[in-house]
Every structure is written in structure tokens, then in C-alpha cells.
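Only one protein chain is missing; all other protein chains are in place.
Letters A and B mark the chains as written, and numbering starts fresh at 1 in each.
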Amino acid sequence: MTELVKTEDLSKHFGGVKALEAVEMTIRESEILGVIGPNGAGKSTLFNVITGFYQPTRGKVFYNGVEVTGHRVDSVVDKGLARTFQNIRLFDQMTVLNNVLVGMHLQIHPGIMETLFRDPGKGQKEIEARDKCMSLLKYFGLEKDATLVSGNLPYGKKRKLEIARALASDPKILLLDEPSAGMNPNETAELMQLIDGINRKGYTVVVIEHNMKLIMGISHRIVVLNFGKKIAEGDPAAIQADASVIEAYLGKEED
Amino acid sequence: MLLQHLINGLSIGSIYALIAMGYNMVYGILELLNFAHGDVYAVGCFAALGLLTMGVHPALAIMAGIIVGFVINLFVEKLAYRPVRYSGRVTPTITAVGIAYIMRNAILKIWGPETFAFDIGVRGSNLQFGGIIIGTLQIYILLIAVSCMIGITLYLKKTKTGQGIIAISQSIPTAALMGVPVNRTISIVYGIGGALGVIGGILFCIYYDSIFIGIGFALGTIKAWMASIIGGVGSLKGAVMGAIMLGLMESMVSGYVSTLYKDAIVWLLLIAFVLIKPQGLFPAQVAEKI
Partner (left out) sequence: MMNLAANRKMITIAAILAACALPLVITDEYALRVLNVFFIYSVVALSINLIVGFCGQLDMGRAAFMGLGAYWSAILAVRLHFPFFVAFLTAGIFAGLVGAILGFLCRKSSFDYLTLITIGFNVVCQVVFLNWIPVTNGAMGIPKVPVPEFFGFAFDTNLRFYYLALGFLVVCYVLIERITKSKLGRAFEAIRDDSIAASYSGINIQNFKVLNFAIGSVFTGLAGSLLVHYTQYASPFNYTLDESVYQLQMAILGGLGSLPGSLLGTLILVVAPEISRSFYEYRLVFVGFMMVIMMIYWPNGLLGKAGVGERLIGIMRFRKKEPEEAGR
């Protein structure tokens, strides 16, 4: 399997707080990688550093063997990464369809002529993009909400829309930051199927989660962080048996 | 000559510091770009002027002016800012612009655009050291500015309300959960901001022996912004340092370059400054979270 993303000695310090410390990990093509760890273990920081939102204090990030450390977010995204957020971040005043169209930003190249001298929405590139977005919305069961303002959607649909928007950029890797937060068991089960389906379509998926049932159920491989350090890596069965993981979650047994 | 410019710059800078402090206090806590700051305290200064012309004792008139500034800001906060507190950035800023225009036009309606003498009977004498003239007035201004700064810092650090203010500046929901009375505390912040502004404004009037409509926006709000740009928006220390640097800069520019273009040059310097240090000298320490 090819390594899509590889980090070397990746560290991020905030003042004295070592949010990430010397993390070495890889994301392999077409896997589902779970990232777990107790609160404040540095999971979100890991996403933020890999995608260029934070500059690492030390260390490097490679994408397909090319170093992307210090690149701006949008240029990292251009390489083929897309993400969702722990606290949903939609374009609240825009319609559902336009949210997904923004996700296609890097795919649409209408040019000045089409922008200024065609009726809005009538250009060839626009029509193609719209069709693609509608089929994405259909896949997520949102096609009937296409013209609604996204800020008014119910919570579960917002989560789905965020994933749809991320997929619209046709990324190689999809990063999901706590996708099941605030969901009931039924919704979570549906989400698991959805993630699995996305993975089967050929997307590599990285999931940060607190929901162990979800993460153990869908991940091919799991990375465990604690206090900014990687303490374990392996398949779900191995992680469940790992002493240091149990210790991180439950604390050390006193003698 | 250079030393003289330095001293003039320092004393005008300390007035700016008082104005900028009131401004930045509100900013640091609520992130409201308070357009109305200058025009609100100008109302307080004019109220003091009104009392002075009626023959009220200067000390009483000044006290009354400070209270007016405090009270107006309480009302403005309650009526205009509270309803839009959680509506993003653009909305409250525009509301503040609206308040600024209401206040300014109220002053224009009552007092008109003329410049009035502002005489509280304190005559500064001049001390001479070599060729340098230092007015005793300038020394008083510096002393008042410094004691206000120390007072505010102590208030924030040592009192319960002060700690509440700091908690609110970190996170309103968390502060509310911890039992900080959010609305009342925010009102107090605005009130103090207004009162500090009036103190600065009145010192300004005393320094120049006169008062006119421009002390609000042109000489107040705008200078407070300039000071904040230099020092870092939302930082109390930054506001003071920025204001003093601004005073020095102005005094140097008008002394050595051009009086006519003073404002334009100072703004251009600031725009250039933003290019180099987009967050000011002392940026408020906020880690961007997602």
C-alpha cells in the first residue's frame, strides 16, 4: 500500500504546552484510519498541523513523498485533502447547494468570459458542477434541501452536508473530526455505513472519534495519542489489548 | 529642540493613552470596534462645559461629566449593543457607528460646531531646564494618566468584578456558568470605558484650553484606533504604549516634517506599520481554535 501522508518528528507546542510531540505516522492509501485518545490528547491539533492550519514547531509533513510543511491550507487542500470540523462549520447564510459548490471551488474554472458574459448559472462549467453537486447531495439524501439556507438545517443534516462539501473537492483523503458528536445510536449506525460506503468508493478516510464502538467497527488501523505523543498503533484488536492504551484511558492500576 | 518635542509628545501621548485605555477595555472584552467611544465621552466633556459655564465648581463639573460618560455608556450598551452582542462582527460595528452619529449630532444640535474656551482655573506654570519648557500641567496630566492605568490594572487583578471582567473576556458562556453576572459586568465595562474616556477628554480640553466637537471622533476615536493599531487591538498594555508612541510620532512629524500633512503622514506610517506587524506590537494572546 502506498503511503499518502507521512509525518516525521511532528511537534506543535503552544507556549509550554506540548500539544503534539514527535509524532511519526502514516496514512495509507484506501484505508480507514482511526485516531483516538483522551480529551486534549492532540487529535485535532494533528489534523490542523497536517493540513497546514498550524505551522509545526518541529518536524515535517509529506504528501505523496513531497514535503508540504508550511504550505497554506488551501494549497494543502489542493493536493487532495479535505476535512470536516468538530464544531460544524458550514457557510450558514448560503444555500445547501452553494455550500457544496464552494467545496468544488478547485474544480470549477469558468474563466472571465463565462463569468461576465453568460447568464448566471448558464455556463457549461457551472451546469456540470451543479449536476455533480446534486448527485452528491442525492447520495447523502439532501437533494430536497438543495435550495434551503444551510444554517436552518437540522443538526444531523448539517453533519452530512459538511461531509458532502468535503467530498465535493474530490479529495484523496477525507479527514473527519468527531463526525458522530451529538448523534444518537441510530444516527451513529447510519454514519458508520456512510463512512464505510465512502471508503469503498476509493477514498482514504481518517476519523477522529470518541465513540469506541464506531471506531473499532470501521477502522482498518488505529493510531492512539496521549498527551501529544503516539502511544500505540495497530489494528483494532491489537489496540484493544494494548496495555498502554488501557492505561491512558483508565489510568494505571495502583500496586 | 528634540527633547522639547519628546516632552510634548509624551504629554499628548498620555492623554491619548487614557482615551485608548477606555476604548481598548471594551474592545478587549467584547471585541466591539467601538466607533462611538469618542462621541460618547465628548457628550460627557460638553456636559462638564455646560456646568462650568453655569458657574458650578470645576471639580464638581468634571465629576458630573465623568458620571455622564459612565451613565450614557450604560444606556447605550443596554439599548444598542446588548441586542446585537452575538450577531457576528459587522452588525455591532455598524450599530456603534449609528450611536456615534446620534451622539455627535446631539452635541451639534445643543452646542454647535464652535470652539469654546475650557477654563477650569488651573493655570500651569512653566518650569525651565536649560532651553526646555515643561508645563506643570503636562506633569499633572502624566501623573493622572499613570494613576488611572495603575488603578485599572489593580481593579482588574484584585477585585471580584475585575476578575469577572477577565473571565468574560475569555469566554462569555463559561463565565456565565461560573456565576459571573454577565450583563451587569459588561455594563460596568462600558461604564468604566466611558468614564475613562471623559477623563482623557477633559484633560485634552484643559491641555488646549478649549473644547470643540472634534475632541470626540477626530481626536478621540481615531487616536484610540491609531494607538490600538500600534499597540495591538485588545491589549491594555498595548493601548498605553501605542498611545505614547503615537504622541511622540505626531510631535516629531509636526516638528520636523510637516504640520499640514501631519494626519495623512501619521496614517500612512500606520498603514506601513500594519504591513510589517499586522497584529500590532503586543497582540492579544488568542490561539485560533477550530
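Basically, a residue touches a chain if its C-beta (ideal position, glycine included) is under 8 Å from a C-beta of that chain, and two chains touch if they have at least 3 such contacts.
What you see is a predicted model, and the numbers here were worked out from it, not measured in a lab.
Visitor: Decide which residue listed in B:V84, B:I120, B:I139 or B:I166 touches the omitted chain of the complex.
Guide: Here the residue in touch with the unshown chain is B:V84.
Visitor: Among A:K43, A:R83 or A:R221, which residue is in touch with the absent chain?
Guide: Once the missing chain is taken into account, the touching residue is A:R83.
Visitor: Taking the entire complex into account, which one of B:P92, B:G164 or B:G220 touches the absent chain?
Guide: The one listed residue touching the chain not shown is B:P92.
Visitor: If the hidden chain were put back, which of A:M94, A:L148, A:L194 or A:I246 would touch it?
Guide: Considering the complete complex, A:M94 is the one touching the chain left out.
Visitor: State which residues belonging to subunit B touch the missing partner chain.
Guide: Interface residues of subunit B facing the absent chain: 33, 79-80, 83-84, 87, 89-95, 97-102, 104-106, 222, 225-226, 228-229, 233, 260-261, 263-264, 267-268, 270-271, 274-275, 278-279, 288, 290.
Visitor: Which subunit A residues would touch the chain omitted from the figure, given the whole complex?
Guide: Spelled out for subunit A, the touching residues are 51, 53, 72-75, 77-78, 82-83, 85, 89-94, 98, 101-103, 105-106, 108, 110, 114-116, 118-121, 126, 149, 165-166, 169.
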